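Sharing a structure below in structure tokens format, with a few things to ask.
All protein chains of the complex are present and in place, except for one that has been dropped.
For chain A:
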């Protein structure tokens, strides 16, 4: 069988991913999570001395706390089955990746299990975030020093 024929058969046999439906679900689930975040932001601005700028930090921490409860009770798995990227892209998905890894590897011990595996799934986000931030900031700082752009 030629490679082209083979590819065609593979194409026919794999179930079509309903792209539009997936996008709609991701939009709704991600949107709802961000709306909850906005409500928490309002809460911190109203009842604590935070401004709109600084309220983002406690909001993120609260969302990760909620992610812990949902992950531990198994609800986040159900949400992510519906939401796809809608549940993975918000910071709750980052929290879910860290927390589920640490719960899963707990039997291997506190140091080697939890400590060693906590960032197994989420580590790449931190690594590439830091590396790209380093190069972006480095390039911009050099450009500012050369007088090409301003802060």
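Following the convention adopted for this analysis, a residue touches a chain if its C-beta (ideal position, glycine included) is under 8 Å from a C-beta of that chain, and two chains touch if they have at least 3 such contacts; residues count from 1.
By definition in this document, contacts and distances are computed from a predicted model.
Missing chain, UniProt protein name: "Stage V sporulation protein AE", from among "ABC transporter ATP-binding protein", "YtkA-like domain-containing protein", "Succinate dehydrogenase iron-sulfur subunit" or "Stage V sporulation protein AE". Of the candidate positions A:82, A:112 or A:136, contact with the unshown chain belongs to A:136.
For chain A, the list of residues touching the undisplayed chain reads 17, 19, 22-23, 25-35, 37-42, 52, 56-61, 63-65, 67-68, 71-74, 76-77, 83-86, 88-95, 98-104, 106-107, 114, 118, 121-122, 124-130, 132-134, 136-142, 151.
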